[in-house]
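Here you go, one structure.
The complex appears here minus one protein chain, its other protein chains still in place.
A, B, C, D and E are the chain letters, set down in written order, and residue numbers restart from 1 in every chain.
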Amino acid sequence: MNKSLTHVDSDGNARMVDVGAKAETQRLAIASGRIAMSAQALEAIRAGNAPKGDVLGTARIAGIMAGKKTSELIPMCHPLAIDAINVDFGFEEGAIRATATAAITGKTGVEMEAITAVSVALLTIYDMAKAFDKGMVIGEIRLIEKRGGKSGVWRAPDLER
Amino acid sequence: MNKSLTHVDSDGNARMVDVGAKAETQRLAIASGRIAMSAQALEAIRAGNAPKGDVLGTARIAGIMAGKKTSELIPMCHPLAIDAINVDFGFEEGAIRATATAAITGKTGVEMEAITAVSVALLTIYDMAKAFDKGMVIGEIRLIEKRGGKSGVWRAPDLER
Amino acid sequence: MNKSLTHVDSDGNARMVDVGAKAETQRLAIASGRIAMSAQALEAIRAGNAPKGDVLGTARIAGIMAGKKTSELIPMCHPLAIDAINVDFGFEEGAIRATATAAITGKTGVEMEAITAVSVALLTIYDMAKAFDKGMVIGEIRLIEKRGGKSGVWRAPDLER
Amino acid sequence: MNKSLTHVDSDGNARMVDVGAKAETQRLAIASGRIAMSAQALEAIRAGNAPKGDVLGTARIAGIMAGKKTSELIPMCHPLAIDAINVDFGFEEGAIRATATAAITGKTGVEMEAITAVSVALLTIYDMAKAFDKGMVIGEIRLIEKRGGKSGVWRAPDLER
Amino acid sequence: MNKSLTHVDSDGNARMVDVGAKAETQRLAIASGRIAMSAQALEAIRAGNAPKGDVLGTARIAGIMAGKKTSELIPMCHPLAIDAINVDFGFEEGAIRATATAAITGKTGVEMEAITAVSVALLTIYDMAKAFDKGMVIGEIRLIEKRGGKSGVWRAPDLER
Partner (left out) sequence: MNKSLTHVDSDGNARMVDVGAKAETQRLAIASGRIAMSAQALEAIRAGNAPKGDVLGTARIAGIMAGKKTSELIPMCHPLAIDAINVDFGFEEGAIRATATAAITGKTGVEMEAITAVSVALLTIYDMAKAFDKGMVIGEIRLIEKRGGKSGVWRAPDLER
């Protein structure tokens, strides 16, 4: 096994990978995560959501805007002219799930953009519902699927049927 | 029970809570989270960590800087003149745990600053180790403890002994 | 009359006013503006607004977030720990009106925060409705009222009854 | 008529348009707006402008820098590698007019960049002259012309001769 | 001698100093630096400066805005509600000198704000004059004076008369 950490040089220093020689291809990444909460908080968001939808609406905007800021937040990420980032939500038993999709025509993938969008969308839900439940737990933040680039299609192995 | 979502007005619109009438007190928040990964990725970070410590060193800086940016990321958060944000890491079985502490002398708490610092520190580890393991999962992001302000001390109930 | 431009020194150079000697008082500013558009665009926003409210919901979030960024956008503005910024909308004949309120306990006013929030909320409406009507016109952006600080209460003279 | 709001999906949620399939073409946008003010404020800016030009000089820099930040301010805007943004001013009867031109070789237009640059340039004039006249009114912010992309040349219909 | 690096904990990790227990006092910092350049570049800036002053005018704005961004740029710096930052320029033999003054009523000093403002003002001059002279050299960036806080007045020893 001869892999090494791509973001650390031979002396162990952090470094940005030079993507100058990579080809521009269409790339896509899908990430997901969830926030578990009390029945009361979940109900408040669902009901508050009914008339104007602002908790999830606000979380969606926050997630998209954070996805566009990924290279400002994650030190070794490249600034990217992304084609799109979108965020959706679903209600689960005792939790809300956020799923983000990021797309680019570029030299490097958009996994971090999708995962960052999911994370900040969930943090925003936490912020807006914390008066109800300070004990909410954010989890299962992960990459679901990735397309494009040299390595082709990747899907989270344990999620494959 | 007569609570309502503090960040949503009576028409369901998102709103920022006016903290003008609140007293300035010393406040503290501790948050934590973890990233589960393959033995190979964990070993690479631990070994890469030995000589110069850059994966966790970079994640620490990213977490602190993101904590300072919380009000730019989370729409209804107030811009705060925080006293400090710090991030620490620990190795667990198949995972790395990040813990962040945020402190302020102010009118509103710093829970979101601590949770945001933890989240971005873990996202940075993901970014720097993803060449080894795209299937890493970030989870257990939560508030551990909160001090100061009208509500006094709060500790995550299921973590209390 | 012996006033001079407070942001320009005696040589004509731009300068930031030093607010170090000012007292901290509660201050409030209300600003307003409108975007005129075709009946078709207005109807689309109103209808699109019905189920989930996202055009105005997105514009509200954008306005609040921009208000928090005022000192990054306007060169001579001070970074401020604002107490709150909020944005509301109203439908008028052939137009949508945005009104923003900003509050602070501080040494300097929040007029620019309120006016910036209104401006960016209206720009966001333009962006989201421009597929319908590229000819929309944004106007009547102005300060409506200002309270606190040495100069006390100010109301736009032509709007007083 | 079968158009729909391009930034809202079929459920009414805000979304970013995916521009991945669009061709890169040369695109240009021109926007304009004005700030009406008292004769005294106008004279102060004109005179202050004479020796060093800093009110309008500062407003020009603020407008250009804000134009580059458009995708941070307007939630559904794409981050763009713009070719140029420039801002000019003209004195009118009781007002100053700002005009911005933005250019790109890309998949999406730069209308929002031009309109944002105009808006923030005018906000900066407001900030720097508000000691003279709190009652200034910003208006007539609009797109004047747009070139490039699938829809070709567009000019504001009521401004055409 | 028992001092230690205040920004590094006992394990060598970077940390933010907690300023929660410090008193709020009036603090001031003055920093300076210079950019050496060819006679041709210097003359172009001086002449270009004559009618509208935009090279130095732009550098002044850039320096002030960067000073306000210091805590975003320097990882361990606290976000501060500064009272003022200003930048001035002087022509020297074969060089332009920039001097910045920063002031705050707060718990921590504003040295970094002043030094950052100087640095970015000089970088902006480099950018705007590099067509003339790519070989310009920026140097002598340093703290000149510091007032307020526990340590009182400090002046650069070798600059004292």
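Note that in this section contacts are C-beta pairs under 8 Å (C-beta built on N, C-alpha and C of every residue); 3 or more make two chains touch, one makes a residue touch a chain.
Because the structure is a prediction, the values reported are computed rather than measured.
Across the complete structure, the visible chains that the omitted chain touches are A, B, D, E.
Screening B:Ile61, B:Ala114 or B:Ile144 for touch with the missing chain picks out B:Ile61. Considering the full assembly, E:Ala66 is the residue among E:Val19, E:Ala66, E:Ile82 or E:Ile96 that touches the omitted chain. Touch with the chain omitted from the figure is made, among A:Ala14, A:Met37, A:Ile61 or A:Ile144, by A:Ala14.
Counting over the whole complex, chain A has residues 12-20, 71-72, 75-76, 78-81, 106-107 touching the chain that is not drawn. The omitted chain makes contact with chain B at the following residues, 52-54, 57-58, 61-62, 65.
Seen from chain D, the chain kept out of the figure touches residues 26, 53, 57, 60-61, 64-65, 68-69, 79-86, 88, 103-105.
Just so we're on the same page, only the chains that are shown with their structure count from here on.
In this entry, C-E is the pair from C-E, A-B or D-E that repeats the interface of B-C, since more than half of their contact pairs coincide by residue number. Once the centre of each chain is set as its mean CA position, chain B and chain E turn out to be 31 Å apart. Multi-chain contact residues, meaning those touching two or more other chains, occur in chain B at positions 12-14, 53, 57, 61, 65, 69, 72, 75-76, 79-81.
Pairs of chains meeting the touch criterion: A-B, A-C, A-D, B-C, B-E, C-D, C-E, D-E.
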